[in-house]
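Omission of a single protein chain aside, the complex is shown with its protein chains in their original locations.
Let's look at chain A:
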Amino acid sequence: MKKLNELMQPIGPAVNAHRRSFLRTVGAAAVTGGLLTACSTADLQVSPDGARAAAPGDVITLPGGDLGILNYAFVLEQIESRFYELVLANPYEKITAMELQLFQDLRNHEVTHRAFYRAALGSAGIPDLTLDFSSINFRQRTDVLEASRMFAELGTAAYNGGGKYLTDPENLAVAGKIVSVEARHVSIIREMEYMNQTAFAGDNIVVDAGLFIKLEPMEVLPKAQKYVREIIDARNLPTNVA
(Lines give C-alpha, C1' and ligand atoms only; values in the text may rest on other atoms or scores of the structure.)
Protein backbone atom coordinates (compact mmCIF):
# COMPACT_ATOMS: atom_id res chain seq x y z
CA MET A 1 0.00 0.00 0.00
CA LYS A 2 2.91 2.26 0.72
CA LYS A 3 4.01 2.04 -2.88
CA LEU A 4 0.61 2.96 -4.21
CA ASN A 5 0.52 5.93 -1.90
CA GLU A 6 3.89 7.02 -3.11
CA LEU A 7 2.68 6.66 -6.66
CA MET A 8 -0.02 9.18 -6.01
CA GLN A 9 2.50 11.78 -4.89
CA PRO A 10 4.04 14.22 -7.30
CA ILE A 11 7.68 13.49 -7.97
CA GLY A 12 8.65 16.22 -5.59
CA PRO A 13 7.58 19.54 -4.20
CA ALA A 14 7.69 22.36 -6.69
CA VAL A 15 10.67 24.27 -5.49
CA ASN A 16 10.30 27.91 -6.27
CA ALA A 17 13.96 28.43 -5.73
CA HIS A 18 15.30 31.84 -5.24
CA ARG A 19 18.88 31.93 -6.47
CA ARG A 20 20.37 32.29 -3.01
CA SER A 21 18.28 29.53 -1.49
CA PHE A 22 19.11 27.38 -4.49
CA LEU A 23 22.81 27.80 -3.84
CA ARG A 24 22.22 26.98 -0.18
CA THR A 25 20.40 23.79 -1.19
CA VAL A 26 23.24 22.87 -3.46
CA GLY A 27 25.76 23.52 -0.73
CA ALA A 28 23.84 21.37 1.75
CA ALA A 29 23.49 18.59 -0.80
CA ALA A 30 27.20 18.69 -1.49
CA VAL A 31 27.98 18.35 2.23
CA THR A 32 25.48 15.51 2.59
CA GLY A 33 27.01 13.83 -0.43
CA GLY A 34 30.40 14.03 1.22
CA LEU A 35 29.12 12.45 4.43
CA LEU A 36 27.40 9.64 2.58
CA THR A 37 30.58 8.95 0.69
CA ALA A 38 32.46 8.28 3.88
CA CYS A 39 30.38 5.20 4.59
CA SER A 40 29.55 3.90 1.16
CA THR A 41 30.89 1.18 -1.04
CA ALA A 42 33.55 2.42 -3.38
CA ASP A 43 32.16 0.88 -6.53
CA LEU A 44 29.04 3.02 -6.39
CA GLN A 45 31.04 6.18 -6.81
CA VAL A 46 32.24 6.71 -10.29
CA SER A 47 35.15 8.93 -10.99
CA PRO A 48 35.45 10.06 -14.53
CA ASP A 49 38.52 9.26 -16.50
CA GLY A 50 40.22 11.26 -19.19
CA ALA A 51 41.51 14.77 -19.49
CA ARG A 52 38.13 16.47 -19.09
CA ALA A 53 37.40 15.09 -15.65
CA ALA A 54 36.10 17.26 -12.87
CA ALA A 55 36.91 16.69 -9.22
CA PRO A 56 34.61 16.51 -6.19
CA GLY A 57 33.98 19.95 -4.78
CA ASP A 58 34.70 21.77 -8.04
CA VAL A 59 32.11 24.36 -8.93
CA ILE A 60 30.83 23.84 -12.45
CA THR A 61 29.14 26.94 -13.78
CA LEU A 62 26.70 26.23 -16.57
CA PRO A 63 26.75 28.84 -19.34
CA GLY A 64 23.73 30.87 -20.44
CA GLY A 65 21.53 30.54 -23.51
CA ASP A 66 21.14 27.35 -25.55
CA LEU A 67 24.58 26.14 -24.44
CA GLY A 68 23.42 26.34 -20.84
CA ILE A 69 20.26 24.32 -21.48
CA LEU A 70 22.16 21.71 -23.49
CA ASN A 71 24.77 21.38 -20.73
CA TYR A 72 21.94 21.11 -18.20
CA ALA A 73 20.58 18.19 -20.22
CA PHE A 74 24.13 16.79 -20.39
CA VAL A 75 24.26 16.75 -16.56
CA LEU A 76 21.11 14.63 -16.47
CA GLU A 77 22.28 12.32 -19.23
CA GLN A 78 25.61 11.78 -17.45
CA ILE A 79 23.72 10.77 -14.29
CA GLU A 80 21.33 8.44 -16.11
CA SER A 81 23.97 6.73 -18.24
CA ARG A 82 26.28 6.07 -15.28
CA PHE A 83 23.38 4.80 -13.24
CA TYR A 84 22.43 2.18 -15.83
CA GLU A 85 26.07 1.20 -16.33
CA LEU A 86 26.16 0.46 -12.61
CA VAL A 87 22.86 -1.44 -12.67
CA LEU A 88 24.32 -3.73 -15.31
CA ALA A 89 27.61 -4.07 -13.43
CA ASN A 90 25.76 -4.89 -10.19
CA PRO A 91 22.56 -6.66 -11.27
CA TYR A 92 20.10 -7.10 -8.41
CA GLU A 93 19.23 -10.49 -7.04
CA LYS A 94 16.92 -12.66 -9.15
CA ILE A 95 16.92 -10.24 -12.05
CA THR A 96 15.07 -11.82 -14.96
CA ALA A 97 16.37 -12.06 -18.52
CA MET A 98 13.66 -9.66 -19.61
CA GLU A 99 14.63 -7.13 -16.96
CA LEU A 100 18.31 -7.43 -17.93
CA GLN A 101 17.34 -6.70 -21.53
CA LEU A 102 15.33 -3.70 -20.41
CA PHE A 103 18.24 -2.25 -18.45
CA GLN A 104 20.58 -3.00 -21.36
CA ASP A 105 18.27 -0.97 -23.62
CA LEU A 106 18.04 1.88 -21.14
CA ARG A 107 21.82 1.86 -20.81
CA ASN A 108 22.24 1.93 -24.60
CA HIS A 109 19.92 4.91 -24.96
CA GLU A 110 21.44 6.96 -22.16
CA VAL A 111 25.03 6.22 -23.20
CA THR A 112 24.04 7.37 -26.69
CA HIS A 113 22.54 10.59 -25.31
CA ARG A 114 25.68 11.25 -23.24
CA ALA A 115 27.96 10.62 -26.22
CA PHE A 116 25.80 12.90 -28.35
CA TYR A 117 26.04 15.82 -25.92
CA ARG A 118 29.74 15.27 -25.31
CA ALA A 119 30.41 15.39 -29.05
CA ALA A 120 27.92 18.14 -29.88
CA LEU A 121 29.12 20.46 -27.11
CA GLY A 122 32.82 19.76 -27.56
CA SER A 123 34.93 22.29 -25.70
CA ALA A 124 31.76 24.14 -24.63
CA GLY A 125 30.64 21.08 -22.71
CA ILE A 126 30.99 20.59 -18.97
CA PRO A 127 33.60 18.03 -17.85
CA ASP A 128 32.73 14.47 -16.89
CA LEU A 129 31.14 14.59 -13.46
CA THR A 130 32.02 12.57 -10.38
CA LEU A 131 28.84 10.71 -9.56
CA ASP A 132 27.72 9.16 -6.32
CA PHE A 133 24.94 6.59 -6.22
CA SER A 134 25.70 5.34 -2.73
CA SER A 135 22.16 6.28 -1.62
CA ILE A 136 20.74 3.59 -3.91
CA ASN A 137 20.72 -0.09 -2.95
CA PHE A 138 21.60 -1.80 -6.22
CA ARG A 139 20.88 -5.23 -4.70
CA GLN A 140 17.17 -4.48 -4.40
CA ARG A 141 14.90 -4.66 -7.44
CA THR A 142 12.45 -2.19 -5.92
CA ASP A 143 15.20 0.34 -5.22
CA VAL A 144 16.65 0.07 -8.70
CA LEU A 145 13.26 0.38 -10.38
CA GLU A 146 12.32 3.30 -8.19
CA ALA A 147 15.57 5.11 -8.98
CA SER A 148 15.15 4.34 -12.69
CA ARG A 149 11.65 5.75 -12.61
CA MET A 150 12.77 8.84 -10.71
CA PHE A 151 15.58 9.56 -13.19
CA ALA A 152 13.32 9.01 -16.21
CA GLU A 153 10.57 11.21 -14.78
CA LEU A 154 13.04 13.91 -13.84
CA GLY A 155 14.55 13.80 -17.32
CA THR A 156 11.20 13.99 -19.10
CA ALA A 157 9.96 16.81 -16.88
CA ALA A 158 13.26 18.66 -17.36
CA TYR A 159 13.10 18.50 -21.16
CA ASN A 160 9.42 19.46 -21.08
CA GLY A 161 10.24 22.55 -19.05
CA GLY A 162 13.58 23.35 -20.68
CA GLY A 163 12.56 23.16 -24.34
CA LYS A 164 11.01 26.62 -24.42
CA TYR A 165 14.34 28.26 -23.51
CA LEU A 166 16.06 26.96 -26.63
CA THR A 167 16.36 29.57 -29.36
CA ASP A 168 17.90 27.49 -32.16
CA PRO A 169 15.26 25.31 -33.87
CA GLU A 170 17.83 22.59 -34.45
CA ASN A 171 18.52 22.37 -30.72
CA LEU A 172 14.80 22.20 -29.97
CA ALA A 173 14.39 19.50 -32.60
CA VAL A 174 17.07 17.31 -31.06
CA ALA A 175 15.80 17.86 -27.52
CA GLY A 176 12.38 16.84 -28.83
CA LYS A 177 13.84 13.65 -30.26
CA ILE A 178 15.20 12.72 -26.83
CA VAL A 179 12.32 13.71 -24.56
CA SER A 180 9.85 11.28 -26.07
CA VAL A 181 12.32 8.44 -25.53
CA GLU A 182 12.63 9.48 -21.88
CA ALA A 183 8.83 9.45 -21.66
CA ARG A 184 8.78 5.96 -23.18
CA HIS A 185 11.19 4.91 -20.42
CA VAL A 186 8.87 6.30 -17.74
CA SER A 187 5.97 4.35 -19.19
CA ILE A 188 7.79 1.00 -19.35
CA ILE A 189 9.55 1.32 -15.98
CA ARG A 190 6.21 2.09 -14.34
CA GLU A 191 4.67 -0.86 -16.16
CA MET A 192 7.40 -3.07 -14.67
CA GLU A 193 6.54 -1.78 -11.22
CA TYR A 194 2.73 -1.78 -11.51
CA MET A 195 1.68 -4.21 -14.20
CA ASN A 196 -1.63 -3.74 -16.03
CA GLN A 197 -2.68 -0.73 -14.03
CA THR A 198 -2.71 2.89 -15.06
CA ALA A 199 0.70 3.86 -13.67
CA PHE A 200 2.30 4.04 -17.15
CA ALA A 201 0.51 7.36 -17.59
CA GLY A 202 -0.76 7.84 -14.04
CA ASP A 203 -2.37 10.91 -12.53
CA ASN A 204 0.87 12.07 -10.94
CA ILE A 205 2.79 12.29 -14.22
CA VAL A 206 0.00 13.14 -16.66
CA VAL A 207 -1.80 16.05 -15.08
CA ASP A 208 -4.29 18.77 -15.92
CA ALA A 209 -5.44 18.46 -19.51
CA GLY A 210 -3.56 15.26 -20.32
CA LEU A 211 -0.22 17.04 -20.04
CA PHE A 212 2.95 15.31 -18.90
CA ILE A 213 4.58 17.01 -15.91
CA LYS A 214 7.23 19.64 -16.53
CA LEU A 215 9.86 21.16 -14.24
CA GLU A 216 12.03 24.25 -14.47
CA PRO A 217 15.83 23.89 -14.27
CA MET A 218 15.80 25.41 -10.77
CA GLU A 219 13.42 22.65 -9.68
CA VAL A 220 15.39 19.87 -11.36
CA LEU A 221 18.95 20.68 -10.42
CA PRO A 222 18.64 20.32 -6.62
CA LYS A 223 17.29 16.81 -7.23
CA ALA A 224 20.14 16.00 -9.60
CA GLN A 225 22.75 17.56 -7.33
CA LYS A 226 22.25 14.73 -4.84
CA TYR A 227 24.12 12.41 -7.20
CA VAL A 228 26.85 14.81 -8.30
CA ARG A 229 29.92 15.55 -6.18
CA GLU A 230 30.81 18.68 -8.07
CA ILE A 231 28.67 21.71 -7.38
CA ILE A 232 26.47 22.68 -10.30
CA ASP A 233 26.03 26.43 -10.49
CA ALA A 234 22.98 27.29 -12.57
CA ARG A 235 22.93 31.06 -12.13
CA ASN A 236 23.42 31.74 -15.86
CA LEU A 237 20.67 29.43 -17.13
CA PRO A 238 17.78 31.18 -18.87
CA THR A 239 14.76 31.73 -16.63
CA ASN A 240 12.64 33.77 -18.99
CA VAL A 241 11.57 32.92 -22.50
CA ALA A 242 13.02 35.13 -25.18
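Heads up, the rule we're going with is that contacts are C-beta pairs under 8 Å (C-beta built on N, C-alpha and C of every residue); 3 or more make two chains touch, one makes a residue touch a chain; residues count from 1.
FYI, contacts and distances are computed from a predicted model.
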item	value
Omitted chain, identified by the protein name its UniProt record gives, among "Putative zinc-finger domain-containing protein", "AzlD family protein", "ABC transporter permease" or "Dessication-associated protein"	"Dessication-associated protein"
Hidden partner chain, touching residue among A:61, A:112, A:137 or A:236	A:112
Per the touch definition above, residue among A:53, A:89, A:124 or A:173 touching the missing chain	A:173
Missing-chain contacts mapped onto chain A	105, 108-113, 115-116, 119-120, 156, 159-161, 163-164, 167, 169-170, 172-174, 176-188, 191, 196-198, 200-203, 205-214, 241-242
